[in-house]
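Dumping the structure here so I can ask a few things about it.
Just one protein chain is left out here, and the rest sit where they should.
And now, chain A:
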Amino acid sequence: MTQLPLRAQLASALGRSAATLSRMTGRGDGSVIGGRVGLLLEPDLLRKLARDRKLALISATNGKTTTTRLVTSALLELGEVATNAFGANMPAGHVSALSQHKGAPYGVLEVDEKYLPEVLDTTGAGVVCLMNLSRDQMDRAAEIWLLAQKWRRALSGKPTHVIANCDDPLVTWGASTAAKVTWVAGGQRWKEDSWCCPECGGPLDRKDADWACRECTFHRPEPQWAVDDDVAIDPNGERWLLDIQLPGAANRSNAVMALAVADAFGVPVERALPRLREVTSVAGRYTTVERDGRYARLLLSKNPAGWLEAFDVADPQLPIILAVNAQGPDGRDTSWLWDVDYRILRGRPVFVTGQRRLDLALRLDVADVPFMLCDTFNEALAMQPPGRVDVIANYTAFQQIRSEFGRAV
């Protein structure tokens, strides 16, 4: 359906063959390299590929990949959907995703928080879904207050329909310049980055889920959608049992956000929800891998808020393996480990590995959490009794473990 000019068609085709090569040589999911080749040849390619499609952009600090997957599943009710399913969430990844599904009338794109203004400008997406903002990879990521400010500027004056989590004050502030906002009470577990009013810097007073600035008029908007434990409440007040297979409160929140996005595309809850229930794992997240009778469930968490979500999912009855790296995508500064409260792990057998295991070892030592230090993930896994074990790893540590098991999905 998208008729591309010749130069753009060539750029897009070359990008696809680079992606195939990257997958064939086992170097990755292929989603970034293909897009990069394409963008080099045709900088305006993304704009052209996005034209005439109905697009949703999904952005947040945490849960982007999962929510993108959930929304994609729901929109499959309408027809073919182009999506960057493997988390390649910068413009190169978007080009790759859209050129692999030339005829798809719908697109669901996970977008890095920093790139949201640029991608929104380029694609003119009709729907944007914003879930949460918290501290993340401080040595390279933009500061989040500044980031929310850029979202405000990008959304201002556009006809975009935003679906935003009104339980997160910074997201609310970032979304509130949009012409149309559907507010979702999606919950907020990590509150350490939102004690101050983003508008004026005054203290935010909180009572249950509600919040309001003590010094100015900025306050929590009235939500149209809400999550209440395992139930989604729609704008008519109707309650829907979620019963999704992805575990944890964060995913129930992601699911309600996805239902609200689907609704914006005209897919009602009764058609969207069964689609969400089909999703069992997302690019290796929540999947269980097996070796020699050890069943390891893989949880990804990249920052303090993400660890809080992973602890919510992890089974307190099971041993747990923690793996931490500090390569480029993880952030090279491990200071964030000290923002995570590890005391919840006291009493469980804890195994520590990853390239920065000594940082984590000291962190646990100071928190008075006993652990075993292991040189490799394989060593940690081999030390387990047969049965189940939970694994929490940050980004590159997670990808290394996934590779060990044939890039488990």
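Methods note: a contact is a pair of C-beta atoms (placed from the backbone, for glycine too) under 8 Å apart; a residue touches a chain by one contact, two chains touch by 3 or more; residues count from 1.
The working rule: contacts and distances are computed from a predicted model.
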Considering the UniProt annotation of the chain absent from this complex, which name among "Lipid II isoglutaminyl synthase (glutamine-hydrolyzing) subunit GatD", "Pyruvate dehydrogenase E1 component beta subunit", "Urea transport system permease protein" or "Transketolase" applies? "Lipid II isoglutaminyl synthase (glutamine-hydrolyzing) subunit GatD"
Which one, A:Gly103, A:Gly202 or A:Pro235, makes contact with the chain that was left out? A:Gly202
For a quick check of understanding: of A:Trp151, A:Trp336, A:Phe377 or A:Tyr395, which residue touches the chain that isn't displayed? A:Trp336
Can you list, in ascending order, the chain A residues touching the missing chain? 135, 138-140, 143-146, 192-193, 195-196, 201-203, 214, 332-339, 358-359, 361-363, 365-368
